[in-house]
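Taking it in order: structure first as structure tokens, then the write-up.
All protein chains but one are shown at their positions in the complex.
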Amino acid sequence: MIPIVVLAVLGVGFAVFSIIAGSLAGPKRFNKAKLESYECGIEPSPQAFRGHRFPVKYYLTAMLFIVFDIEIIFLYPWAVAFNKLGMFGLVEMILFILAVFVVYAYVWRRGGLEWD
Amino acid sequence: MSDFHSPSIAYTALAPMLCIGAAAIVGVLIDAFVPRALRWSAQIAAALLGLVGALIAVAVLAGTHTVTADTALSIDGPTLFLQGTIAVLGIGSVLLVADRSPALDGGAFAAQAASTPGSADERAGIQAGRIQTEVFPLLMFAVLGMMIFPASNDLLVLFVSLEVLSLPLYLLCGLARRRRLLSQEAAVKYFLLGAFSSAFFLYGLALLYGYAGTVSLSGIQAATLTGQHNDTLLFLGLGLLSVGMLFKIGAAPFHNWVPDVYHGAPTPITAFMASATKVAAFGALLRVFYVSFAGLGWEWRPAAWGVAILTMVVGSLFAVTQTDVKRMLAYSSVAHAGFILVGVIALNRSGLSGSLFYLLTYSLTTVGAFGVLTLVRDPDGEATHLSRWAGLGRRSPVIGSVFALFLLALAGIPLTSGFTGKFAVFSAGVSGGATPLVIVGVITSAIAAFFYIRVIVMMFFAEPVADGPIVATPGGATAASIAMAVAVTIVLGVFPQPILDMANHAAPFYH
Partner (left out) sequence: MRVDYYLYLSAVLFTIGAVGVLVRRNAIVVFMCIELMLNAVNLSLVTFARMDGNLDGQIIAFFVMVVAAAEVVIGLAIIMSIFRSRRSASVDNANLLKY
């Protein structure tokens, strides 16, 4: 019980300290960008566009990450029961990973991994 | 935990699906590694090889009855019949997609889907003669989903294949070369409504799983026979599951997306959706209702009657009011979904084989009809407004009479395939005790015949419009696709017996 209380006090203390220290020590310069929604959420649509530019890089990386990341979900049950699934499981998993790699090769060749 | 027994997988019985899957993956590799100049032709070759391979595999497998991959897939008569149909439709659609002859302004697909409509980027892409070659792998993945869909013997495989067939179609809808805003709008609409309906499908799956403790169709059937489970879960689950599937076949009241999406999508993709998606979705619907819920016919048939009547009436009446040929064909496809539902509701062997035959005839005629639509053009793309078609049959008799043939077949006039199909389904309906439904079907067929024949009258007996649309000389691919549809429409109208026998032998389901 005691360690949890200590940890909680430390955590709250650090948060309070950071906020106070930040407001005392940090410079205060406001600009428009600081008032916009942070990281996610919908940008107010009329103002967000100058010309027809739309920052697409982060979006592409994020989407590729989601797709490849979620495929891992099938590896977990296989890894947990690896011994029981035996040869059959191994072969099926190799086939699955090969299919994923084909798509990876496509993304790589068509420049999906380049930032600029 | 019990010991694991590795499921036996009959790879030979899966050959049609493996062919398509391999073609799709090769397509992705072609896009990754083949130089841009060769990509388009390499893609066509891979797709056609895969489809022809699948068709041959289906022919070799004819007569197989097996449940494989631990009851996940059932390779039986109806599955093979539908897979063969889908492979033929795939060939027809790939040929329509492949045509980039100058008369068609370089194909139906965007140079680069990522470029904004009207931007300099887009013009540069078209100038350079580019086209989005990913169309073919996407199409092949959709075909793969469609092949698995009617073969699925459990609800999970049914759901996954539903998504495999839908996701590429959402993208393909948005890839039109001209009228891109319309096309993108169709894609958004299709996507949001499709995802919405698949969520319903999934909730139905979950409730049925809760009901039976399993998702295999035979397991659910066994649970319904004992009658010792929670009926609330059963009927809620069945209803929600049906919503998902009725959406895909475009039955009223879940048909609202059909005209908009068919209108906005590139015409070769519309041809593919209107034919192959409907075949696959009806295959799955037939299997679910005939295998799992046949014993509950008394419970679900009244609701199905309502849906069928509404679909036939809505489809035919709204088609009459359309002034755009593409939208008219879309509503007619809604009406046809209603006619096929009569076969589903019959719930007997002839209902199943009649539906299979109807699906074959309807879908091939549809591919041909949309193929003709790609040829009638204005300077800014296809001329789909009905008024532009006035006198078209006089100015170009061949295309006019081909289109007239397709319309007559869709109307179900004797000596065309459409008549044989309607006869098969309606007589099954009568023998299945659905006579009032068949009467509604006949009346709505008469209404439908009105708007089909109105177009024919307009094409041949109205004065040609000044500066009317140009009828493009089809490239070899489009011509081949339309010719195939014409041949099937006539042969199945005049001499349908061999294929009717085939459909009869295909029934019943094996599970």
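The letters A and B name the chains in turn, as written, and every chain counts its residues from 1.
The working rule: contacts are C-beta pairs under 8 Å (C-beta built on N, C-alpha and C of every residue); 3 or more make two chains touch, one makes a residue touch a chain.
These numbers were taken from a predicted model, which means no experiment stands behind them.
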Query - Missing chain: touched chains present in the view - result: A, B
Report task. Would you indicate which residue among B:40, B:191, B:339 or B:426 is in contact with the undisplayed chain? Result -> B:191
Query raised in the report: Among B:38, B:156, B:222 or B:320, which one is in touch with the chain left out?
Result: B:156
Report summary line: The one of B:167, B:411, B:438 or B:484 in touch with the missing chain is B:167
Query raised in the report: What residue numbers in chain A mark contact with the hidden partner chain?
Result: 42, 45-46, 49, 52, 54, 56, 59, 63, 66-67, 69-71, 73-74, 77
Query - Sites on chain B contacted by the missing partner chain, in the whole complex - result: 113-114, 116-118, 156, 159-160, 163, 167, 170-171, 174, 180-182, 184-189, 191-192, 195-196, 199, 202-203, 205-207, 209-210, 213-215, 259-260, 263-264, 322, 327
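Please note the rule applied: only the chains that are shown with their structure count from here on.
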Report summary line: Whole-angstrom distance, CA centroid of chain A to CA centroid of chain B, is 38
**Report entry** Residue ranges of chain A in contact with chain B within the complex
**Finding:** 52, 81, 84-89, 99, 102-103, 105-106, 108-110
Query - Of chain B, residues touching chain A in the complex - result: 1, 3-4, 6-7, 25, 28-29, 31-33, 116, 119
